[in-house]
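Complex shown without one protein chain; remaining protein chains in place.
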Amino acid sequence: MGKQGWQAVHDGRITRRRMLLGAAGVLGAAVLFGACGDDDDDDAGGSGGTSGTSGGTQGGGGDVPEPDWASLLGVDEASAGAGKTIDIGAVLALTGTGSFYGTTMSRGLDLAKKHIEQAGGPTFNYIYLDHKSGDAAAGVQAMNELAARGVQAKFASYGDNLGSMLSLTEEHKIFTFDGGGGTSIPFQGKPYFWGTRAITPNDTLPGLFMWLKETYPDKKTVGLMGWDIGEPSNSIVREDFLKKIEDAGLEFNGLYELVPVGNQDFSQVIPKIKANEPDFLLCGHYGQDPGSFANQASTAGLQAIRIGFEYTPDGLNASRGTYDSEGYTFAFDYFDPDSAVSPFATYFVSEFRREYGEDPDFYAANYYENAFDMWELMRRIWAEDPDAEITGEALDAALREDLTLPSVYGGDESTVGTFTLDETTHSVVRRQMGVFEYKDGKVTPKAFFNINGEDYRTA
Amino acid sequence: MTVWISYLDQILLYAALALSLNLLLGYAGQVSVAHAAFGAIGGYTMAYTTQAHGWNFLLGTALGMVIAFVIGTIVALPALKLTVEYLILLTLGVSSVILGLVVAIPSLGGTYGLINLPAVDLFGWHLRSPTDWLIPSGVAMVLVYAVCHRIGESPAGRVLKGIREDPVATGALGKNVFAYKVAVFGLTSALAAFAGALIAGWLRLATPGVFGFSFSLTVFAIVIFGGMANLTGTVVGAAIVVLLEPILERVIDLEPAKAGYVELIVYGLALAVLMRLRPQGALPEGFSVWGLLRGRRQSTGRIEMVADWVPTTVQRVVEHDPAHEEPTLEEEQRREHAWHDAPVVLQTKGVSKRFGGIIAADELDIELRRGTITALVGPNGAGKTTVFNLLTGAVAPDAGSILLHGEELVGLQPHQIARRGMVRSFQDVRLFNRLSCLQNVMLAVQGQPGEHAGKLFLSPRAVDRAEQETRERALAWLRFVGMGEFAAVPAGALSYGQTKLVSLARVLATEADVLLLDEPASGIDTKWVDTMLDLIEQVRDQGRTVCVVEHNLHVVGRLADHTYFMELGRITAQGTIAELTSSPRLAEVYFGT
Partner (left out) sequence: MLALTFETFRQLTVDGFFRGCSYGLLGVGFALILGVTGRFHFAYGFTYTLASYLGFTFAFRVNWPFWLSAALGVLLAAVLGALIEAGVYRPLARNAGATALLAVFVAALGIGIAGENLIRLLWGANTQAFYGPRKVGYELWDAIFINFDVWQAASSIAIAVLLAAMLRYTGLGRQIKATRINPDLARTIGIDADRIYVIVFFLGTICAGVASFWYALKYTVDPGMGTLPVTYAFVVAFLGGTTSSPIRVFVTGIVVALIEQYASIWLSVRYTQTAVFVVLVGYLTYLAITQSAWYVRVRTRTAAGV
């Protein structure tokens, strides 16, 4: 090839490289341009939908005065722990599919830290670690890190990371609250691990059935579609479910379909439901799955009254407007900012709105209250001995002294709500739950009740 | 800093898993994305037996290894005939099925798996903290390393590499490719189960998430990234993959969520960039720090063309007789008579083969006699290479029999025929490009004890001695064809003529009685041709039986003692070249005049 030929090739290569870079530049600009107009961590649903919050007034928070912590929560200066710094681990889904929730959880924790300090409490030094939405090895590494730093307490999620951290929690005696995944059925009774959420759907059923019978007196049959969580949990849930239906005087119609976790396509399940359609269809799946199901069930013309057990922005978005147009009924320990009455809860809601410009979701609420609960246990320890060291064992013992803790759920105008744990199962035995309906951007409570249907009242 | 000890444990355990994949993928060339699934078999078996039935950890692990071995060999069976893409698909399918089953079996915990396993108990020593795990994970990794190294760098490993480069050529040298593939699948699956059991023990759980497909891909990346067929590279790769995130975590100062994403972005880009810069992996094949220290020159990943250098043959058995250059008619007649006097070594009777409507071979009666060169000539499409395929068992005849030393060959596999003393060279040479010339020839040597796993581990000294002998013999054959200087050069760097010489050395090294040479002198220029012909004559003079397929009548004229002329699958004439070329009909068929 002569010199000219080489030059042609060389030029060709230069031109090509320039084109390459040019194209890359355009593409990069498009990506950044598009993404820049976006607020990170926003669950934006687009112009056709609504944002995922529960529709309360946004902005204009901060008009609830700081409560008198001493009278409200029994904070005593001597045992409050002002000036102390405590390391607390927070092992959350910071990356991966659940990272949106990791963010709201951390918001609750951060706000609580601020308020606790304000109220004369210690400084919580959070050590945020990432379990990558359920990765076992990441959870183990996180625990090793906490153990290496001598951390005595932590906030966990996903049921101590789908159980993968439980053995290390026990090993290193790291006292744990899990306000995200709770204990569920497989993780009950594990040492140092306490789940502060109700177990859905089972805990909600008695109260839910009471409301259903009241509201739809002519309807009787119940069926379930839910996540496959493996044995023996599947069988335990099913047994309990059947018993509770019987206790409520309703009738199980035989429909019990298990679907994979995260399943978005219900084209195989819907024909099965249609073949045996109950009056009430309980949908025991979470995240965005209930939204997808609502959308497809509506298209398919399913007549059953669908009841969900979680309400999240993911689900709302996945429903693609079905929640808004047809309404979505759900029952669980949902935090409704507009129903908050106790001084503790109203302060939380108003401060959260001020700090973050939107309403708190129930994860933020759970972790906020869990931080305060952690502080309560520490105060119990310091009440005995103001210089006592906070250890996992001490926290555990302090909890067992009195298994009822302050909560942003429930209560009334002058008293703080509470929830109660069980010393054997480490799950909640008392926690306010309710039936709610979301429609057209607004959540309306329908009824409130406690586990096993106690304290039932219509909203 | 116990945190780093925990990461070190993770590195050792991941490396233990990845090393066996390197044996399967890097040495044997079998692309499997199911490795973590075999780890799952080990992990789940160990978890279930220790948790539900109180078994000893080692016993549970051993059972897991056995189960994985069985499943691995079963998977190997369909894998044998599949190309790379299909193998990836098959292993993808197997991985999904294994994980699907594990989730479906109720006693294995479903989606959540088996959690909260008791701390691993090694004869009273409970492994709880990262420090406790340091020695066991180190020992495990070293064990797996030792086994893989012993196999990979042995004669058996050489066969595996041959299978990686060209399974057909490897089979033609007498190696039972089927057995090797099944064995390597089974063995590496068992080793994966071993590592999997340890990982499950370390995590104290066995879940579908731990052993999921993304973990298979991570292990895969570690092997490629670290360097195929380089075990040290795999350990390095594991270290990089595990340490990248914690290091980035401490370097990048962002809020936790954002930092997490940035770490993963950097990790992904690092994979892509490092592959781009060093596609052969961090440590290329054959590279070892050991060897570097000893000053041994290593073959590099980048192949550079070696200068076109014509070798001169060093050894001569019989003095070169110029009369052989252009044989006279009398000379030809004399050779023909000698051919008829020589004893028959290989005989075919009525061998026929059809491919659909095409008759590739029709009632062939061929004789190859000891110490002679027989030639097969004919126009393109006459079926000459098919004859070789039929003789060596690559293709099964529809009818007829093939007798070697009176023994029937029809129905035998190519490697069995090769072992009985008949080997072939290929028209397209088919050297093992990433192996050195010496390794190419060493592969051909028969009866190496190191090719059997049992002897490899049980009589190491005998194996090493035999390996030394093999090396010397192979070198001698290389020198015979004049390529002794090129012993350490990778075959892919040679020129075409040079590869033909090495290919001849390889065939000779089998020391087979019957050599079938497919167009040994084609495609190379005259100075090489003479060398080649010289060598073939020497081989004949050493008493071997040679059959040559050729187009070049000059070559045939010089070499052949007897010639068969083939047309459309049939032998239409035989005798001396003079007799054949004097027939006008044949001349027309061959030259088209």
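Note that the chains are named A and B in the order they appear, and that numbering of residues resets to 1 at the start of each chain.
Keep this in mind: a residue touches a chain if its C-beta (ideal position, glycine included) is under 8 Å from a C-beta of that chain, and two chains touch if they have at least 3 such contacts.
As the structure is a computational prediction, the values presented were derived from the model and not from experiment.
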Of A:P67, A:G81 or A:G96, the residue in touch with the unshown chain: A:G96
Residue among B:F220, B:F287 or B:F388 touching the omitted chain: B:F220
Residue among A:L72, A:A142, A:L224 or A:V259 touching the omitted chain: A:V259
Absent-chain interface as seen on subunit A, which is shown: 16, 20, 23-24, 26-27, 30-35, 37-38, 40-49, 95-100, 228, 257-260, 263-265, 267-272, 274-275, 287-288, 291-292, 295, 299-301, 313-314, 317-318, 320-321
Residues of subunit B in contact with the chain not shown: 25, 31, 77-82, 84-86, 88-90, 92-94, 96-97, 100-101, 103-104, 217, 220-221, 224-225, 228, 258, 261-262, 264-273, 275-277, 279-281, 301-303, 396, 398-399, 411, 413, 433-434, 492
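As a convention for this text, only the chains that are shown with their structure count from here on.
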Centroid spacing, where centroids are CA-atom means, of subunit A and subunit B in whole angstrom: 54
Touch list for subunit B against partner subunit A, complex: 1-3, 6-7, 10, 103, 106-113, 115-117, 119, 128-130, 202-205, 207, 209-210, 256-257, 260-261, 264
Subunit A to subunit B touching residues, read off their complex: 94-95, 99, 102-103, 106, 128-130, 132, 134-137, 140-141, 144-145, 147-148, 162-164, 166-168, 171, 186, 190, 227-234, 260-261
